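Encoded as C-alpha cells, here's the structure I'll be asking about.
With one protein chain held back, the other chains of the complex are shown just where they sit.
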Amino acid sequence: MIDHLIPILAGTLAAATPLVFAGLGELVAEKSGVINLGVEGMMLIGAIAGFAFATQTGGGAGAGLIAGAAAGTLAATLFAILSLSLGANQAAAGLALTIFGIGLSAFIGQSFVSYSLPGLKPLDIPLLSDIPVIGRILFHQDWVVYLSWAVAVIVAWVLAKTRLGLLLKAVGESPESAHAIGYPVIAIRYGAVLFGGAMAGIAGAYLSTVYTPLWVQNMSAGRGWIAVALVVFATWKPGRLMLGAYLFGGMTILQLHAQGLGIRVPSQLMSAIPYAATVLVLVLISRDRKLLQLNLPASLGKSFMPGG
Amino acid sequence: MLTTAPLDHPPPAGEPRLQLLHITKRYPSVVANDDVSLTVMPGEIHAVLGENGAGKSTLMKVIYGAVHADAGEIMWNGRQVHIANPAAARALGIGMVFQHFSLFETLSVVENIALVIGGKFDLPALAERVKSVSEKYGLPLDPGRLVHSLSVGERQRVEIVRCLLQNPQLLILDEPTSVLTPQAVRKLFETLRQLASEGVSILYISHKLHEIQELCDTATVMRGGKVTGHATPRNETPASMARMMIGRELPVCHAEPYTGVSAPVLQVRGLTQPTDDPFGTPLEGIDLTVNSGEIVGIAGISGNGQAELLAALSGEVPVTNDMVRLGDKAVGAMNAAQRRDLGLVFVPEERLGRGAVPSLSLTDNALLTAHRQGMVKNGLVNYGAAKEFATRDIARFDVRTGGAASAARSLSGGNLQKFIVGREIMQTPKLMIVAQPTWGVDVGASAFLRQTLIDLSRQGVAVLVISEELEELFEICDRIAVLAGGKLSEAVPKQQTDAEAIGLKMSGLFADHVSGQSAQGGSHAPA
Partner (left out) sequence: MHLLEPRANPSVIMRWASPALAVLLTLFVGSLLFIALKKDPLEAFRVFFIDPLNSAYGWSELLLKASPLILIAQGLAIGFKARIYNIGAEGQLIMGAIFGGGVALLFEGTGSSFALPAMVLAGALGGALWGALPALLKTRFNAEETLTTLMLAYVASFLLSWLVSGPWKDPGGMNFPQTVMFAATSQFSMLADGLRINTSIFITLAAVAAFYLFTKKSLLAYAITVGGEAPAAARYAGFSSKRTVWFALTLSGLTAGLAGIAEVAGPIGQLNLNISPGYGYAAIIVAWIGRLHPVGIVGAGLLMALLYLGGEQAQLALQLPAAITGLFQGMLLFFLLGCDAFIDYRLRRRKRRAVVATKPAVPVQEAA
C-alpha cells in the first residue's frame, strides 16, 4: 500500500504546485481589494510564453518560468489598466483577460504543438530525502516545488509581519481611508495585481515546461478558476491555501491512479471530480457568512477611483 | 448650553505658524475655494466656520496635501512650502483628525497608528508609546484592541493620539464633535486646550456656533467658497456669527400643537434581534410607540444599533411578527414591500445608493418606492406616470435640478434629500421613518426639511426621526428617546429633558433604570 501511496503523494505535490503559485498570487491581489478573474487567462499566457521561450532559446525550464512570469505580469498589466486606472468592473475585466488569454495562447500555440521539452529531474535535498517515506514524498521533487514553498513562506511572512502586509490589508479594507492618510492606493493595487500576474504566469509555465511538458491548447483546464476558488476556501490565509492546493492536487492525481487502485468509475466522471469538489468546497466555506465576512477584504471587487 | 471655561494659555504672538494666501481650488462644477486667506499663530485655536458646502473641508485637504490648490500659496513657520501629499504634511508637523475617520476596522489600534508613523516597524515599542501619550493627554486607549470593537468616541481618540505621536505643530479637526456626547465634547475641549497651552496650533472646523464660542480664540467664516469674515468669537453672538455664515438670519421652524385624534400607529414591543454582521450591534428589548400627529426622535450616536433598528422597522430585515405592529396589524415578519403597502414610508440616511440609485434618472428613482401609486399594471410599468410623479415632486418640494431626466447623482445633497422626502410624503403615509434628515444639507434646505416633517405630523401622520444632531431633535420632536448599545430608553416629552440628560443616556447609563441591570457602558460608551 505504502509503495502505491508514495508516488501518489509525491505526484500530488507536483500537481498542486501550479495551484500554489496561482493561488498565492491571487490571494495577494485580493488582499489589496482586487479580484482578478483572469487567472486562467494569465496562466495560459504564461504557459505558452514559457514554453515558446524555453523551446526557442533552449534555456530549459528556468528560462521558461522567467518568461512565463514576465508574460503573466504583462497580462496582469492589461487587467490593471482597465480595472484600476479606467475603473472598469473588476469581474468583467478579469473575464475579458481570461477570454483574451485563451485566444492569444491558442493563436501563438498553434506553431508549437509538435514540440516537447525534457522537463525537470527531481532534486534530492541532502539528508532530508533519506528520511523513510516522507523523504521520498517531500524532498525528492523538482526545484520549482521547493520554490513554491519559499514563495508561500515569504508571502505569509510579509502579510503577517511587515508594514507592507499591513498596508495591503489596509488598502483592501478601505481604499478611501488609505487614500485619506496619503497612501498611493492605485499604485499599491497595481503592485499586488502584477505580483498575482507573475505568479499565475509561473504557474502556467510550470505546467507547460515541467509538469506536462508540452503545449496543449487550453492546457490549464480550469486550474486558474480553481485557484480563485481556493482563495475563498483559504479565507485569504496562505497556510490554508497550501492545504487546499494539495487537496486538489491529490484529486487530480487520484484520477490517474484510479485504475491502479481498482476504482471502477468511468474516467470522464473521475475527471469531473475536481470541478465538482470545487463547488462543494465553496458551498461549505461560503455558508458560514460570519467567517467569510471577518476575513474578506471589505473592498473586494469594488472599484476605487481617487477623486479631487 | 455649555459653560465657557477661561483660557489658560498665553495669547499667541510672534511669527505665524500657518498662513494661507489667496488659495483657490476649482472643481468642474464649482469653485470650492475662492481666494481664501487665513493666518494661524502658534498655540492659537482657530475656528473655520461655515455651513455644509462652504469649502471648509477642501481647504483643510489643501493644507494636509490631499488636494492641490490651483492658485495661492502656503506659508509654514514663515517659509513658503509646497505640500505634495499627506505624508509631506505630517513631516512638516501637520496632523489631521478626519470627520469620517480614516481608520481600518480589522486592524488593531497600534497597527492603525503604525500605518501613519514612519521609522522602524516595531509594534510592541509603538504600543508603549501609544500608551504613554494617551495617558498624558487623558485619552485612555488599549493598543491591542481591534478598531471595529471601539466606540465612535474611542475611535476619535485613536485618530488624535495618532496625530499626537508625531509631535504636531498644527492639529486640524474636521467637525470632531458631531459624533460625541455633550460630556465627551467637554473632555475633548480640555485636551485641546492642554495642547494649545503647549504651543500646538489648532484649526477647528465646525458649523456649531456655541462650541466655537466656547473653545476658539479666533474664527474665519466661509460661505460659498469665499471668506466672509474674520471674528473673535467671544465678542460675537450666535446670531451675528450665523449671519456671517449664511448671509441672513437663521431660519426657525414653527410647530403648532396637534389638535387631531392621537392613536398609536407604530408599536414596537420587546424587539430583540441578534446580528449576523460581526461588526453589528444586536438589539435588546426595544419598546417604542409613535402616535399619529407626533414626531418621536431617537437620539444616539450611529453604531449603537441605529442601522439594525431601522432595518427591523422598515422590513429590510424581518423580525418576529408581533414585535412590530403597524396600526392594528402585526407586521414584524413582513418584508419592506409589504409594510410599504400598509402605509409605511422611509427615508434612509444614505441618499445615494440606498434612498436613490445614483446612475438612474429622477423618473426612474420615483419608481423605486412610488411604483405602488398606480404606476404598474400587470407587472408592466407606466413610465409616463412615473415621470409625471417625479415632476410634481420636483415642483412641490422645490428640488433644484435640470428636470426629471437628471441622474440622481447630479443633484446636491440637499436637493436629492428634498426629492426623496417628497417622494415618500406624496405616497400619503400613515407612518414616516426618517434617518438623519439633514446630514450634509445646507441650512436653508435643512430648515425646509424640518418644517416639512413638522407639517406632515400635524396632518396626523406618525413620524419617527433618528438623528445624531441633538439640536435638530429638540427643534422638531415632541418626544425623544435614546438608542445606546442596542437598547432604547423611554421616549420622554422634550420639555421634560435637556441635552445634558440625553447625553448621559447616550453613554448607556440609562440601562440601570430600564432593565435594572448594570450599566451597559461597555464598548459603546464614549465615556
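Letters are used for the chains, namely A and B, taken in the order the chains are written, and counting of residues starts over at 1 for each.
By definition in this document, contacts are C-beta pairs under 8 Å (C-beta built on N, C-alpha and C of every residue); 3 or more make two chains touch, one makes a residue touch a chain.
These numbers come from a predicted model, not from an experiment.
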{"item": "Residue, one of A:153, A:263 or A:276, that touches the chain absent here", "value": "A:276"}
{"item": "Residue in contact with the excluded chain [from A:99, A:153, A:263 or A:294]", "value": "A:99"}
{"item": "Contact residue for the chain not shown (choose from B:406, B:452 or B:467)", "value": "B:406"}
{"item": "Missing-chain contacts mapped onto chain A", "value": "37, 41, 78, 81-82, 85-89, 91-93, 95-97, 99-104, 106-107, 109-111, 182-184, 186-187, 217, 222, 225-226, 228-229, 232, 266, 268-269, 271-272, 275-276, 278-279, 282-283, 286-287, 289, 292, 305-307"}
{"item": "Interface with the unshown chain - residue positions in chain B", "value": "28-29, 68-71, 73, 76, 79-85, 87-88, 90-92, 118, 314-316, 335-340, 346, 348, 350, 353-360, 364, 367-369, 371, 376, 379-381, 406-407, 409-410"}
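One rule holds in what follows: only the chains that are shown with their structure count from here on.
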{"item": "Chain centre separation (chain A, chain B; CA means) in Å", "value": "44"}
{"item": "Residues of chain A defined as touching chain B within the complex", "value": "162-163, 166-167, 169-170, 173-174, 176-183, 289-290, 293-294, 298, 308"}
{"item": "Touching residues on chain B, where the partner in the complex is chain A", "value": "27, 61, 65-67, 85-87, 89-90, 98, 101-107, 111, 114-116, 121, 276-278"}
